[in-house]
Every structure is written in structure tokens, then in C-alpha cells.
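Handing you this structure, nothing more for now.
The excerpt is restricted to a subset of chains, each kept in its original location.
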């Protein structure tokens, strides 16, 4: 009996929490100095992991100081410096020094979330990306920024959280030497990680495909206020996904079209494949958004249909009984001279008249088909 | 009486099944190695059919190993290698070896469905297409991927299913030597197959044209919840068709604009014709989508109209009888001193008053035209 | 009383017939040989009319064989070969031979309707157009394909029907020698005919302007289900017009931009004028479509307004009489001890109470303005 109250309650709390995730954006305090780093209070402390590999060997150092990375950067082996957590301003600044990052780049990397983009500095290529991961609860997703700084022999990646990423299969491939990764340069590593990020959108999208399917059944068979809520929720989250993927497409496209020396022509072929996947993600997001919008229209029509059925019940009952009650009222009058009252069969004749009226009206409604769907006005 | 229940049941089951077909998309497990082949469990085993022809003769070998194709590929006669079924990873890999396919091409060919596209490799042109075929039941359609790899003297085509395709007329033309096909090169064969795929959209579209026409009649004359369901269904399937044909247009356009040596200028003239057909398909799909969207608006208005009619019935009946019942109630009061009750013609006078009221109100409604459409509130 | 039934009947039959006309499109049987001609059963037999003219003289030969045209084609006088009717395959094929048409061109000319387009062959310019003509009944229009093949000294036009076209004023001008037409070349003749086709859209559009105006009045004053039907009908037919004119614009534009030697720079100035008219047609079609869409919204709101009025009638009547009936009911009770019943003025006092209640409630509704629009709930 109170399920709606409950559901409204359930609805409000998680949504507000998600809100922070889905439509978040970073902005400088107006007038602040360019290059200011904004460290959030609850940010995880920064941890640096180095993986240095070439075809013959792999070194993994789980916890370095920024300065300790420096010697690896200029050797010909590929050095992947992965920074996890944005909580330690000092470490991040020292990192900026070691990698000679432009102050604006460091700002974009640390002050998350930024819009995905590619920037081409002389001997560095900076890529800002958004990664999505399904929530553990099975509904909704996290959005997290990953920044890439690609040099000739190194790749610096910066993530918001230490544990949540979709790069473990790549780490496994480096360790085991499967595929081409160990034989390739840092640009191939960057492609592999980008590809993992884009492929990470698909499991999230799959969930929305299923939710839309469920809603399609629900919206026609049994539209409730909760259905409306769910449709709106789906539209809202798809809008958030769309906001993530559109600039990513532009970014990857400008990687392919760009003429940076840091990306070999061989890796560009792979990036084109990655671009195709991005377009496919966009395609699916737009398709789902159209389906969800269509559902909203169907919902409104369904609710109107339901009201029609309710009105029919009321109309049938009222229309049949109101004339009968009138007849009964007539013979309840107290006039001294009412001939029918003294007739022997008057009472039974009146019953006859009333039954005839009732049957006649019922037949009228029956022929118009108003009884057809009465049995289906049902709500689980 | 239970037809809605039935229809809802009918609705749910086939739709979910279709869902798989219409909005399906392939995606790599995030982080998987580029070039991984994904063999579905229920995929048909791969079968290779070779047709090798020139102007004077035709050879057809129904079941080859990949390696057995090799000698035909470099001879000047046109070799059409048609692979049907994607179930045998080993055969597909060996095929990739024989045709020297780039690992990403093999992946796109096998991991279906991909987005339609054209890719230009040095001495090969790769075209990914979606083919649609009407279902045997007469409602809805299958979508199936066909991939083309065009070399100078050969054409490799890869299909998902061994039996379902629209290429039989082409095979007949090769066998019988009708038209130019036996006198032409592999690029003309590729055009002929592409053209057959595009022309295959038309019979499917024709069905939607008819369904929309039926819905146009239904939506105004007699809108039911099932009508809503059908409109949504049509919109949904047209969206799926649109998703197929848009990238196909881009692909064919890039074939025409491309400057690959593999396509002769003569065949480009034919491809332009094929492009025109593709544009026409898109045109029809968009037109139908607009019509279907318009139907949704009409539906909502029709339902509101129907509610108006129901309300009119209720209002007419209530408004006429409620005052009458009141009059009867008045003379049912038990006051000791009610002069009218003792009048001789009181009872009949009361009837007169009541009839006058009923006639007056009926005339009021009649002049406002409320009885006009009452006879049409009907539902088959 | 049965006008809706009638109108629905009227509606269904002509619309289905129109359907064929408005959204028709030609498609090859999938897999058929390029160049196949598709002769419809009910097509008119083909008739060839030749008009050959220069500044000094005009020859008109009403019924030729294709071969009889040949000698006129290469003389410097302008030869207009007008083929009316697409029913005779053999004549059309022979014509293709005489004019050396590419098989795809002959196909486009015969297999109607095609999408409007311009194709540039070496010494021929092919233009496919759609011509619209208002129906004799005054509502709706026919769409008919006209194909132009322009050579240096000749113009071949192919029409679907022998009688229906908008070229008679042009024929008159050739005969009478008015304007520049007799002094100009074949390209000017082609322009003149194209211009006549484009100008033929305007009378059709004018009809829609009037229908929309009528609907604007109807939709607010008195929305009925028929109004809805008419709005939908107008939207539908405007969509068909739009489908005709858009590709025509592209075609004429490519004529202007093209660098075919067959179009002199002088005629290009005239074509630019023709292009301006095409843009104006599109402009009007889009404007009308927006107006029609707006009308749909207004319709829905108007229906809701009407329901409000109906509900007000019901509410006013019910709310006034239900309490009165209750009062009467109270004094109809049979309790042995009901002091009011024995009062002398009890009956009249009760009447007083009831009148007071009725007046009070009426005043309540009056002040809220509910009686204001009651007199306008009217339906012609």
C-alpha cells in the first residue's frame, strides 16, 4: 500500500548521489591564477606505478617517487608511468616537473573532470579521456577521468582512483607478452589503453538496452508513476553517456588526422579501428535515446488509455443505475392519488421496467464494445 | 474479452527475439587483444564455395579448404570465394592466411555485426555491409552481415548463414551468362552483389508502407492500446533499418569517391546508380519515420477525442436524470403538511414537470450537437 | 448522425488511391540485371511527337517511329522529341538505340518513379524530374516523372501519360514564335520546360495554403475527429511534395554548377532564376509543414479545452443537485420521531433551505466564471 512512498524515497537518495557523478564538471574559481591545482578533500593519495618493458623483459615498480621515474624516460624501453589518485598536490607538482608538463596541462590532469580533448605540445601528446565503469550494484555507472601524456619512449597516465580501471587485461598482456604489445612502442600502448576505455562503454550500454526492453513491456501493459520515473532516469543517464562520448570521438579523430610524429602510421590503422568503435558507441547511445523518447510518448498515451478505461467503468455503472434509481424514486413519492401504486402487479411491473432499462443500456454498451477491455484494467 | 491479454502475450515474446536481431552490435571484451576472433556458439560451421568464371567457362566447387582456393586467386578469370557461416575459427584463420588479410580485417569479418564501412588496403578493398531479408512470417526482417574483400582477380564474400541470402539471381546470371557479368571483372561482380543487397531493402520497406497505411485507418477510426503498440513497433523497426542504411550510404559514397585502382571507371558509373538506390532507401525510411511519428500524435489526439465522447455520454445521462431524481425525492418527503400531495392531479403534474425538464435538457444538448457522434463510439 | 461513418468511408477510399501516387517508388526486383525495363500493365502505349524548329519555321510530326527521328537530330534546327506513355517496351528500346542511351539511363527513364537527378554523359545531359499537377477534383495532386535527355541539337523528353502535362504554353510559344524560344538552342528549350515544371508546383501549394487557413479556423472554433484527419492528411501530402522538390533543387543546382558544354552561359542565368523558384517552393513547403505541425498541437489543446467544458457542465449540475437530493432524502426517512415533519412550515422551510443551497453553489461557480463559456460548447 505504501510502495510508492517507498519507491519515491528510494529514488531520491541514490539519484542525488549519482548526480554528482554523471553531470559533474570542474571549474576554476572565477579569477583564479591559471595553473592552480584543485585538490579535493576526499581524493585518494597519489601513488605512482612504473612498468618498463621491451621485447625481452618487464620491470614493475609499484611505488615510486616522481624523481625516481626520470632515468627510465629516455631509455628506449617503453615506460608506462601510471599515477593513481589525485590527492597529493606536492607529488603531482613534482611529477609535472619531471615530465616538463605545461602548467595548463597539469591543471587539466588534476582538476577533474575536464572535457575530453587532444593537445599537441612539441614533444608530447596530451589526451584527456573519460572512462565509464558499471557500478557494482548493477545499475548505473561511474565516470572517471584518465589523462594520457605520450612521449617518445614513455606514457604517463593519470587516474582518479587507484583500484577502479579497465586496464588489468592490458597489464596481463604486458606481463605475459601475448599479442604485439611487447614488440611495439609507447604509441601502441596508448592505443591499447584507449581501446580498453572505449570498449568499456559497451557493457554499460548493454545494461541500458535491457532496461529499455523491460520498460517497453511495462509501458504498454501497466504504466505506473514508477515507470515514468524509470524512463526519465534512463534518458538522463544516456544523456550523461552522450556527453562523455561525443568529445571523445572528436579527440580520437584529431589523433588520426593529426600529424604528430609520436604516432606511427601503423598505430594509426589501429586507431581508426578504435574510432570505428567510438562511432558505434555514439550510434547506440543515440538509438537508445530515440527509443527512450519514443517510450515517453507511449507512456503518455498509455496513461490516457487507462483513464479512458476508468471513465468507462464509471460511465457504465452510472448510466445504468441512475435511471433505475429515478424510477424507484418516482414510486417512492407520497401523492395521495397515484394509480400505479394500487395495481396488484404494479410492483412487479416496475421491476420489469427496471430490468428492461438495465438490459437495454447494457446491450447498448456491449455493442459499442465497452465491456471488452474492462477485465484488463489491472495493476500488479 | 481477453484479447488484450493475449495480444500482450503475443507481443512480448516475438519482440524480445527480434530485439536480438535488430539492435544487436558486437563488442570486444574490454582489454582483449586486437584481432581476437569471437566465435558464437550457435554459429553455423563455415563452408567455402568457389565460383571461377570467365567469358567462356564457369567452374563451381561447392566445398573447398581455404588452401585449395589459392591457385585460383591469381589467374585472370574471376574467382568468387563465398564463405558461408562463421562457426569454424580454424578455417577462418587459414582463410585469413591465404588471402593475406590484416588481423583487424579478419576481426571485422568474423565478429559480427560491425558498422558498414569501406577500408582501402594496398591491393585489397574491404567492404562491410548489412543485408536485410523479410522474415518468412511476413512481419519484420533479419539483418545479416556480408563482408567483401575485393582483389584484382578475386572477390571474397563472407556471410553469417549458409542459406539466407539474396544472391541466387546473381549466381543464375553467372551460370547462364546473361547480362555483362561473364564479360566483366571482379569489381563488376562486387557491384552486382552490392546492388542486390541494396535492392533487398525495398521489399522490406514495402511491408512497412502497408503497415503504416493500415495504422492510418485504425488510428482515427478506432484507436486501441494495440494500435499504440503497433505504431511503436513500426517506429522501432524503422529505426533499426535506418541504423543499417545510413553507414551503408557513406560506405558506397566513399567507394565512388575513392581512387582505388581496383574499381574501374566503368563500374563506378554502375556504383553511382547503386548509390542513388541507397539514397532512395534512406529517403523512404525517413519518410516512413515521419509518418509514424505523425501517427503517434494523431493517436494521442484520438484517444482524447474518445474520452470526450465517453464523458459526453456520462454527462448527458447524469445531467438529465439527476434533476429528475431530485424532484421525485422532494415528493417522497414525509412532511405532514405538503399541499401538493393532496392535489388530485399532483402526481400527473409532477410527471409533466419531469418530462418538461428532460426534454428541455435534451434540447439543450441536442442543439450543442452532443448527440451527433454518440452512435460512433464503437470498438470492433 | 452518421456523418462520421460516412466521412471515414470517404476518407479511406481516396487516400489509398492517392497513396499509390504520393509515396510511390520504383525498385528493381533484387538481383535483376541492370538495364531491365519494367513495363507496367496499365501503362499508356508510347507515342512519339516531334517538333523541329528554328527561327524561320516549325515542323510538327505527331506520330513517328523512333528511327524516323534520327535524321532530325543532327541538323542545326532544334528537335524536340516528346515521348508520351511508357507502355511499349519495343519502341522504348529502339528509341534508346537511336539516341544511343546508356542502358542505365534508359532504365531510369522507363522504370518510374526515380529520384530527381542530373547525370552528365559525354555528349548528353540527363535530367530526371517530378512534375506535379492539381487533380481535377480540386483536392490533392498527381506526381508524374518527366525525363530530359539534352543533346547539342535535340531534346528528348519522356512522360508517363500522353495528356497530363504543363507544357502546352511552351508548345504555343514555339508555334507562335513569342519570346526568345525560336531564336534559342535546345538548352533554352530544356530550361523553358524545367521552368514550367517548377512553376507548376505553385498552384498546388496555393491549395494547401487555403486548406491550412480553413483548418486554423476549424481547429480552435470547433475541433472534431474529422479536423484531425484533415490535418494529418495535409501533413502527409506536404511530406510527399517535399520529397519531390528537395532532390529537384539539388539537381538544378548541379546543372548550374556543372560545366557541361551543352548549357550556354546565357541559359545558366535563366537556370539561376529557375533555381530561385525551386528554393521558394521548398521554402513554402517547409513553412506550411511547420504551420501544420503547429495545428496538431493546437488541436490537442483544443480537445482538452473542450473536455474541460464538458466536465464543467457535469460538475455544476452534479454539485448543485447532489446536496439537494440528500436533503430530500433525509425528510423521506420513516423514523417515528422526526420533529421537523410535524412542523407546519417544515415543508416550506425545507424548500427554502434547498433554494438557498442551490443559489449559494451557483454563486460559487458564477464567481469562478464556470458559466462563462458554457454557451459556446457547440458543434456544427
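Order of writing sets the labels: A, B and C. Residues in every chain begin at 1.
Quick note on the criterion: a residue touches a chain if its C-beta (ideal position, glycine included) is under 8 Å from a C-beta of that chain, and two chains touch if they have at least 3 such contacts.
This one's a predicted model, so the numbers in the text were calculated from it and none came from an experiment.
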item: Copy number across the full structure, from 3 displayed chains; value: 5
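The rule is short, and it goes like this: only the chains that are shown with their structure count from here on.
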item: When subunit A is superposed on subunit B by its C-alpha atoms, the rotation angle in degrees, nearest 5; value: 70
item: Distance between the centres, which are taken as Cα means, of subunit C and subunit A, whole angstrom; value: 42
item: Averaged-CA centre spacing for the pair subunit C and subunit B, given as whole angstrom; value: 26
item: Shared interface positions of subunit C, touching two or more other chains; value: 332
item: Footprint of subunit B on subunit A - complex, ascending; value: 166-170, 173, 178-179, 192, 195-196, 199-200, 202-203, 209, 213, 216-217, 220-221, 269-270, 272-273, 276-277, 279-280, 283-284, 287, 290-291, 294, 297-298, 300-302, 304-305, 307-308, 311-312, 314-315, 318-319, 322-323, 325-326, 329-330, 332-338, 367-373, 375-376
item: Of subunit C, residues touching subunit B in the complex; value: 1-5, 8, 11-12, 15-16, 19, 23, 25, 27-35, 102, 104, 114-115, 117, 119, 224-225, 228-229, 232, 235-236, 239, 243, 296, 299-300, 303-304, 306-307, 310-311, 313-314, 317-318, 321-322, 324-325, 328-329, 331-334, 338, 340-342, 344, 346-347, 350, 377-380
